[in-house]
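Every protein chain of the complex appears in place save one, which is left out.
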Amino acid sequence: MSVRTLRIDGRDVASADGATVLEAARDAGVAIPTLCHLEGLSPVAACRLCLVEIEGSGKLQPACITPVSEGLVVHTATPRLREIRRTVIELLFTEGNHVCAVCVANGHCELQDRAVEVGMDHARLPYRFPDRPVDLSHPRFGLDHNRCILCSRCVRVCDEVEGAHVWDVAWRGEHCRIIAGLDQPWGTVDACTDCGKCVMVCPTGALFHKGDSEGEKHEDPSRLAALQRARHSRQEAP
Amino acid sequence: MSQLAKQPKLRLATVWLAGCSGCHMSFLDLDEWLIELAPRIEMVFSPIASDTKTYPEDVDVALVEGGVGNSDNLALIHQVRQRTRLLVSFGDCAITANVPGLRNPLAGPAAVLDRSYLELADGSAQWPHAPGLVPELLERVLPVHELVPVDLFLPGCPPPAERIRAVLDALLRGEQPLMEGPEMIRFG
Amino acid sequence: MSGLRCCASAGCLARGSGALMGALETAISRGQLGDQIQLRPVGCLGPCSQGPLLALDPDGDLYAGVDPQDAETLVAALARRLHQSSDQATPLEWAPARGERLDLRAPFFQRQRRIVLEHCGLIDPTDLEQAIAVGAYGQLERVLQGWSPEQVVTELQRSGLRGRGGAGYPTGLKWATVARMPGARKVVVCNADEGDPGAFMDRAVLEGDPHRVLEGMVIAAYAVGADHGFIYIRAEYELAIERLRLAIEQAVDRGRLGAALFGTGFGFTLELRVGAGAYVCGEETALIASIEGKRGTPRPRPPYPAELGVGGRPTLINNVETFANVAPILREGADWFAAIGTAGSSGTKVFSLTGHVRRGGLVEVPMGTSLATVVLDMGEGSPHGSAVKAVQTGGPSGGCVPADRLDTPLDYESLQALGTIMGSGGMVVLDQSTDMVALAAYFMAFCREESCGKCVPCRAGTVQLHGLLKKILAGQASQADLDQLETLGAMVMDTSLCGLGQSAPKPMLSTLRYFRGDYLARLEAP
Partner (left out) sequence: MPVPSKPESFMALEAIFLRHHRSPDSLIEILHHSQKFYSYLSDDLLRHVAARLQLPLSLVKGTASFYHLFRFQPPARHRCVVCTGTACQIQGAPALIAAMEEGLGLKLGARRGDGWASLSEVRCLGTCSDSPLVQIDDSIGRQQTVAGLRRWLQELEP
């Protein structure tokens, strides 16, 4: 595997050819915020948090899918990018009903963490307070659409890892919603294997274990990558 | 001591709009520091430390807890803004509408009133109606800054006592508090 | 021999050209004149706002607003002339009781140069023989029998043709890129998802001369090495879909589509894919997803469709009008084409001229023609004594040109410099009565509704921008709201995943640029 040398925030970074700017940055200890990205799932570049400036490119590029190349000069934390990230987080907070105080994921929520990182002490945009349902039909898990940020991790993990494709995104634009089966109660979908991976990868409290109370959801989405690696090595073993 | 010591005491107010008073409780959690605070401020208006019913003029700092949920809240917040130099949105309800705002998706107060006063009534089910006495609910509970300009945001549900202290400390020193990092701005 | 050509495009059909044709047919057959008066349904004749339109051959006269009740007298007058004189150049002694004979010396006709539309309005679009008689598939045959694919690509590059779908990417370069891609199974796609509100150029071309588009596609397929193609058309265009289906069937039957074309080893098959109401599917990657039967959500580029398109195959995507330019370029030569228009924008452009304009319809003019020529001379300005305030081009991805800038030439760069785009050719004239803030809110509502919902800035940002615009319209906004509108607009443009979000704030920013006073007048007093 050949190596590419690039510059991230003024530091020279060596990275394997084929790696993304996000991977190269993380290896070098440069934190680029993400939400829709999760190691082990296909990238969708939808949340736009990981946009970076690349010298010579007029457009901002999502680090999660931009491959490294020799001599690339990347800036990950310019004032312009900080402002963009805060606005993205504000758009997410104002679009749904994110009430940290009563959320199962309070204290263990990627959205909440990102809000702190981008310095959001309040939302400068007005809250929209949409009317969204909660699905408690599954015996073990629940789905609170109020807390969903449409990152589509659940859709991807169920399709790409579990192979059940219980979830998909339906409708469009502001009306987009995660659906199970034919937009039916989750508990009535035969395809669901009750594996709980969707709950594990959900960055917020949208998908949760029933019975968990405020602040009691302690999932670790990064377990997915470990799971993938373990499966992979077993398949490769004789 | 700093400049402030030479000046008149800081005129502090705390205001309680649509919230659970938890932020005020957290303020009380400052315990013995309150004793340190007492000589440095003049508490000019507060549901927990003052009997004054009218919001006074010439307030230096107001900690406003709660969203704006009814006609009284609305009138008071405009008064607070007019008469206060530094308005602090104190806690998540003031900043996001938070728990009181959970009624907002229901499109108007009728659903809440029905549920509370009719469906769950033990007897004599009726909507409260006493114009001039019982304030009318607004269509939505709004964060304070959607109605009047806010100078400082102090998040948390409630903001931990240490966070409140860090802010007041800075203000007493005449400094702008540094609102960043999980200790200072995490919601919830 | 006399000929009557009656417009059978959607606009004139809606204005009763069907009944007119029926009445003419009855009158002709009653007079047993079928072999002397040829009646043909044809494509768009131009000034749609005056339809139904009827053209008379060999005179070349064009009648507007003719009533079916006039059919009898018209046919009688034609019969009289046929009997009286062998010289059909004698002016016809007839005037419609309602409607009028149009003055073809008017700028609306004189300033046009019809290349894309050269046969539109002349031939019956449902009759392949008529198309062939005026040269359809002639260039395909010539190319297949003597040209290498490289020669075709070079000719296109030399012509300077740029994509007519909106962005103006050089067509020849696009073809060359796809041609260079490895693999024998490439795909050619015609983007007929004409979604800009107020635009109907592609509809008119497909309804009036569908074989022209098919021929362009097959030539493109030969040039880039594709064996299969799709036409993706919006479902709202029922008549165009019907005519395309028929045209494809006819072309297959006559060996213009399918295997071993013109006795060569080259073959090309074509499928029609009908959209289902999603503006974003005009975006290339969303269009590919939709052709593949999926949600029409765009994906990041690169990889570009030229590398990874339909079914993972290298794919060439061009718009209807782009393909319609191919045959004439090859017929007349790249130099001929490059000499039309301007240095950077060669050829002609078809516009649908609508809105507050006296004479609206379909016009084709050389690139570089000024907006004033099109709007004020050809369109004859705004009706009811009102003056033109601005002209909107490029639909929800474009912007407004204010009245004092109407001297701007219609080419890609000049329009871009004004903060708008050429777009696909929708040109909506706005008179003084137009509320520019309301117009901005209208386009934002459109983008909000058409956002696919995948990326956050477009999904949630358009909603917030629309909210701010509504607040301004309601007179409840402050200067801070206006500042936020501009800041958020810039953010949505910078960060959205695809062209829809990246251009959604453009109509608003354009109205702010030229009509800021309209906004300021609505702000709350501080």
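Things worth noting here:
So that you can tell them apart, the chains are marked A, B and C in the order they are listed, and the count of residues begins at 1 in each.
As a convention for this text, contacts are C-beta pairs under 8 Å (C-beta built on N, C-alpha and C of every residue); 3 or more make two chains touch, one makes a residue touch a chain.
Keep in mind that this is a model prediction, so the values were computed, not measured.
Here the chain not displayed is in touch, across the complete complex, with A, C. For the chain missing from the display, the contacting residue among C:Gly65, C:Gly99, C:Pro125 or C:Gly195 is C:Gly195, taking the whole complex into account. Considering the whole complex, the residue from C:Trp175, C:Tyr237, C:Phe268 or C:Tyr412 that touches the absent chain is C:Tyr237.
Considering A:Val3, A:Ala16, A:Ala31 or A:Ala191, the position touching the chain not shown turns out to be A:Ala191 (whole complex). The chain omitted from view is touched by exactly one of C:Arg40, C:Lys186, C:Arg203 or C:Arg313, namely C:Arg203. Checked against the hidden chain, the listed residues C:Glu25, C:Asp227, C:Glu292 or C:Glu307 yield one contact partner: C:Glu292.
Note on the undisplayed chain: of the listed residues C:Gly361, C:Gly381, C:Pro409 or C:Gly499, the one touching it is C:Gly361.
Annotation for chain A: contacts to the undisplayed chain at residues 159, 164-172, 179-184, 188-191. In the full complex, chain C makes contact with the omitted chain through residues 10-11, 14-15, 48-49, 51, 194-200, 203, 235-237, 273-279, 290-297, 311, 352, 354-356, 360-361, 392, 395, 426, 428, 430, 434, 439, 442, 446, 450, 452.
Everything below uses one rule, namely that only the chains that are shown with their structure count from here on.
Contact topology of the protein chains: linear, an open path with no closing contact. Mean C-alpha position of chain A lies 41 Å from that of chain C.
With centres set at the average Cα position, the gap from chain B to chain C is 59 Å. By the touch criterion given at the top, residues 278, 295, 299-300, 448-457, 459-464, 467, 484, 488, 491, 494-497 of chain C touch chain A in their complex.
Note for the complex: chain A touches chain B at residues 93, 97, 99-103, 106-107, 112-113, 115-116, 119-123, 126-127, 129-132, 215. Contact residues on chain B toward chain A in their complex (touch as defined above): 89, 92, 95-99, 101-102, 104-107, 140, 143, 145-146, 150, 153, 155, 157, 179-182, 184-188.
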